[in-house]
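As you look at this complex, bear in mind that one protein chain is not there, while each of the others sits in place.
Letters are used for the chains, namely A, B and C, taken in the order the chains are written, and counting of residues starts over at 1 for each.
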Amino acid sequence: MSKVYSGASLALAELMRDDMTIMAGGFGLCGIPSALIGAIKLTGVTGLTVISNNCGVDGIGLGVLLEAGQIRKMISSYVGENKLFAEQYLSGKLEVEFSPQGTLAERIRAGGAGIPAFFTKTGVGTIVAEGKEVREFDGESYVMERGLTADVALVHAWKGDAEGNLIYRKTARNFNPVVATAGKVTVAEVEHMAEIGELESDQIHTPGIFVSRIVHVPNPVKHIEQVRTRKRELAGAN
Amino acid sequence: MSKVYSGASLALAELMRDDMTIMAGGFGLCGIPSALIGAIKLTGVTGLTVISNNCGVDGIGLGVLLEAGQIRKMISSYVGENKLFAEQYLSGKLEVEFSPQGTLAERIRAGGAGIPAFFTKTGVGTIVAEGKEVREFDGESYVMERGLTADVALVHAWKGDAEGNLIYRKTARNFNPVVATAGKVTVAEVEHMAEIGELESDQIHTPGIFVSRIVHVPNPVKHIEQVRTRKRELAGAN
Amino acid sequence: MAWTREQMAQRAARELRDGFYVNLGIGIPTMVANYIPGGMSVCLQSENGMLGVGPFPYEGEEDADLINAGKQTITALPMTSFFSSADGFGMIRGGHIDLTILGSMQVARNGDLANWTIPGKMIKGMGGAMDLVAGVKRVVVVMEHEAKGEPKLLEQCTLPLTGQRVADMVITDLGVFTVARKGEAKLTLIALADGVTLDEITAKTAAKFENGLDRAAA
Partner (left out) sequence: MAWTREQMAQRAARELRDGFYVNLGIGIPTMVANYIPGGMSVCLQSENGMLGVGPFPYEGEEDADLINAGKQTITALPMTSFFSSADGFGMIRGGHIDLTILGSMQVARNGDLANWTIPGKMIKGMGGAMDLVAGVKRVVVVMEHEAKGEPKLLEQCTLPLTGQRVADMVITDLGVFTVARKGEAKLTLIALADGVTLDEITAKTAAKFENGLDRAAA
């Protein structure tokens, strides 16, 4: 029973259907499962509920699915980089549920860890708390938030092995480790496929149990939203 | 403002007082902060509430504090390896609050992550749920459990640096990473003190922000509760 | 003529499936690892923070930093990963473990399970047992059919529960029962140990059960 698939479309075979809920790792365009998102576009499924911190930008990342009209609802913390998003939202084609970023990360972690609800200070006294239970613990007010899971979760990792063990790189880790835990089926795309035993047991970020399918996507194109640099002659000044 | 202390007793200086709550990492005798526990014994503080999965064994680990009569209450999941524990408990000298092991780990994580309460299936319909709110989510019953924090948290790590970054080794990781997050002050003992930059940024288990004080304890004596081996001639049979 | 401990472990091993992630309790459940069918890939989890538990170490190669949830020295495998106890129980509570095999003191007809304490005796604590029975997808109990001549399969547990309606299957030295976790309470005998009669197992079981032997054989 191998977890290794030879292409992104094959890795999604028989998983996708209309009106399902999917979840994707990534923050902005960093650490997003681009190849798997592209493969979802090819399946043509529609009516998707997508749980992801952002919705890509026009033509990149989840923006691709937005463009193709495949998304019915987004659960996100920030979608400001996407013009098409605004259009579809204002025209009523697209539903949005905003969750504060930390609450969203925690809701996904909770979903993966079998916790249906938890309390947080974040959002108390704001529209985020409207319609939710607010309760006092030790004199402070907290709002109850629900765990999140998905039918299919998609993650992007730096290295992986046939067991499904994953290691992420730098801030491309972001939402990926929690998203990996919260899918009924989790599919991972990895930049490097390692031999079993090559990944150091103490350094694995996502244990293989969470990953059902894995696909090797070498040398992916990576986009940067905000290139900021310093000039070499300023070295030492910062 | 250096976090590095030159001995376990110095690392606890001015932190300990009677009737405080402390927390210790470790599972059984694996990955326990022995040197720091020994230093607590020397301070002579009493009336401690101790949050730790186990309570050591007679004369080792937290058993040392039990022996010295310094513990008033334990919050644990299992204390079966300790005869003195039974004596003190039955004589009414020692109070015990049992938390299922996974619930205990999650309560500590929640405490460190600012979550005052969460719901779990574990313990529903058992004495663990008595006196606690039980609520249905999506047709299943869950019990509400509270987060835990401590005045001082003690952890044992394999490697650390002056920034307080920690790396644990194998199953000596256990409760240590969550305990590290849940102390108002967290003190770490490490087997190896690394130079800043020596620990790979992607492989740090506990970021330095959680560790206020760190002490180098080279070559600690490590105890094994259940030595189980296989005979060499049986190689391949298992 | 009942099954031996080895035979019980062997019978429990038949519940394994290729690709399963499994948590084994202490005692007979640990022995199940010896009967994983050849060619079948089963990954053992230990809730103290390890996926991919290997066999006991060779003498002299014990590592104090490498123990299972029973605090026994073990070894790692090439595919092993280590993680925190919080993550280990996240796997369990989140339903990521396919099967747990564990011992018990009592099981009731409705799947209630009691295996952590006997009132009046020193309470040791439940450890991870409550988390396992509540969180793992499928719970298989392996236990002696009787304790000191008293039945352990009961209409209702008399000991404090570890979990409510959590057992899916009970394997004893006398036979195998399936348990319905949802709907009406229903215990069904599906196999008898070699040489054990229906009369004998009926006499030694304090819970009503249906006879599913024919269906199981069919």
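Basically, a residue touches a chain if its C-beta (ideal position, glycine included) is under 8 Å from a C-beta of that chain, and two chains touch if they have at least 3 such contacts.
Values in this document were obtained by computation on a predicted structure and should not be read as measured data.
A.B. asks: Considering the full assembly, with which of the depicted chains is the omitted chain in contact?
C.D. replies: When the full complex is considered, the omitted chain touches A, B.
A.B. asks: Among A:105, A:144, A:187 or A:215, exactly one should touch the missing chain; which is it?
C.D. replies: Considering the complete complex, A:105 is the one touching the chain left out.
A.B. asks: Of A:70, A:120 or A:201, which one is in contact with the hidden chain?
C.D. replies: Within the whole complex, the residue contacting the unshown chain is A:120.
A.B. asks: Quick one: which of A:15, A:30 or A:211 touches the chain that's been left out?
C.D. replies: In the complete complex, the chain left out is touched by residue A:30.
A.B. asks: If you put the missing chain back, which residues of chain A would it touch?
C.D. replies: Its contact residues with the unshown chain are 27-31, 53, 76-80, 86, 89-90, 96, 98, 100-103, 105-106, 108-109, 120-128, 158, 168-178, 205, 222-232, 235, 238.
A.B. asks: So which bits of chain B touch the chain we can't see?
C.D. replies: The missing chain touches chain B at positions 1, 109, 111-115, 161, 163, 165, 181, 196-197, 201-202, 204, 207-210.
In this text, only the chains that are shown with their structure count from here on.
A.B. asks: Can you tell me, using the touch rule above, whether these chains form a line, ring, star, complete graph or other shape?
C.D. replies: It is complete, because no pair of chains fails to touch.
A.B. asks: Closest chain to the overall C-alpha centroid, by per-chain C-alpha centroid: which is it?
C.D. replies: Of all chains shown, the one whose C-alpha centroid lies nearest the global centroid is B.
A.B. asks: Which chain lies the greatest distance away from chain C when centres are computed from Cα atoms alone?
C.D. replies: Between chain C and every other chain, the largest centroid distance is to A.
A.B. asks: Take the average of all CA coordinates in chain B, do the same for chain C, and state the distance between these two points in whole angstrom.
C.D. replies: Roughly 28 Å, centre to centre.
A.B. asks: Taking each chain's centre as the mean of its CA atoms, how far is chain A from chain B in angstrom?
C.D. replies: 32
A.B. asks: Can you tell me which residues of chain B touch two or more of the remaining chains?
C.D. replies: 106, 120-121, 168-170, 173
A.B. asks: Would you give the residues of chain C that are in contact with at least 2 other chains, written as numbers and ranges?
C.D. replies: Only 76, 82-83, 89-90, 92-93, 135 qualify.
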